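What follows is one structure encoded as structure tokens, with my remarks underneath.
For this depiction, one protein chain was excluded, whereas all remaining protein chains were kept in their positions.
On to chain A.
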């Protein structure tokens, strides 16, 4: 009685049955026939289980139970229709379960055993994560894939809300295949055996507070655990100066859960696990912000030797030292990359990039990253349109006439590729301040001159000068130092 047939691969089925009478039995004679078999197929079996082909429509089975002496004492005939045969895939085979401790991530790989099934069937995989000594279920997810009539290795990642070192994590998997043309009942496979990633609390003499010295974003919920040796007792666990309730994980591991963490101090937030007065362990948590997208990225040159990029960093990350936000300047056309030395304490952010021979246009990408995140900002710039000369130096005024003078000044830089526009401010005690503009070809670390006439005789004048690019104005240089000169008497 209770004859049941189940197939795992749609081709063969396993039939099992019970025998109602008590007492010991000998072998069974098993025969089956289907519409496309010329004659019944018979064989003996000790088991109450046989594996025979799945029939196209139905199959008639005759089971004869014999006594120990071999005499038949019961015969039963069954007709099994296709709709009576149930289908359940074979238990999935986990290929590997690999922990990545720094990211608290488990990577599960398993075979989908697709070669057994026709192409294109939908497969659903239920994956269960369990944890702690008591193997409590943490989560269960359903993963979907399509079978391709080949054995494909599937891969799935799961990030724990707790460091994997804290306690052992276990994974098991089962699957369901939607064989649309199969008329019988369809069921999930059995669960696979559990795969384990042992925690530090199973390692002899291992101890520590985890995660060790990690960085998280402000607002994160963090679980921090303390693993100690057998027999030890945790007195308390503090986060910063606050004592937190402990969560029991195992006899050698307890955790605290900190919600919505706020930015830590410069040296990080200490988490202390106190076992006794002189026995403690601890870790440091750095809570900060991912970098903001840099704003107002500006790149200019003052001398056609170095391009100076500046930007506004946005909100401070709250991370310092080796965890600070780092900047690099990548120029797409030349492929050149420069890392920027930035002092996180001063507000202005500056990075220098060499002017490249025969390159006028620069496509910059300012890359910004810290342990929490990264971002970037880009800028396309024609250097000749971003000239911001340095302050004119060594301004001198000469003249041996009563109405004209000649000015000379030096500008540090190589401006041979552009024309310069310089503005001379002329002031004297009793007449209105005048501006005189003069443009000239740029030079290489040159001295520039300008002639001023229509001045008043025997008059004391103050002159100063500033310059910029003539063709594509960008910015004036700062004003030079003031130089005084008195014109000759008429």
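Here is the rule we go by: a residue touches a chain if its C-beta (ideal position, glycine included) is under 8 Å from a C-beta of that chain, and two chains touch if they have at least 3 such contacts; residues count from 1.
Following the convention adopted for this analysis, contacts and distances are computed from a predicted model.
Novice: Unshown chain, UniProt name, "Membrane magnesium transporter", "Ciliary neurotrophic factor", "Dolichol phosphate-mannose biosynthesis regulatory protein" or "Adenylyltransferase and sulfurtransferase MOCS3 homolog"?
Specialist: So the chain that does not appear here would be "Ciliary neurotrophic factor", according to UniProt.
Novice: Which of these touches the unseen chain: A:46, A:322, A:347 or A:430?
Specialist: Checking each option in A:46, A:322, A:347 or A:430, the one touching the absent chain turns out to be A:322.
Novice: Please identify which residue in A:344, A:376 or A:417 touches the non-displayed chain.
Specialist: A:344
Novice: Of the residues A:99, A:198, A:240 or A:443, which one touches the chain left out of the display?
Specialist: Spelled out, the listed residue whose C-beta touches the missing chain is A:240.
Novice: Among A:52, A:271 or A:411, which one touches the chain that has been omitted from the display?
Specialist: A:271
Novice: Which one, A:283, A:302 or A:428, makes contact with the chain that was left out?
Specialist: Reading the full complex, the residue touching the unseen chain is A:283.
Novice: Residue-wise, where is chain A in contact with the chain that is not depicted?
Specialist: Interface with the chain not displayed, on the chain A side: 208-209, 212-213, 240-241, 265-272, 277-278, 280-284, 320-322, 324, 343-345.
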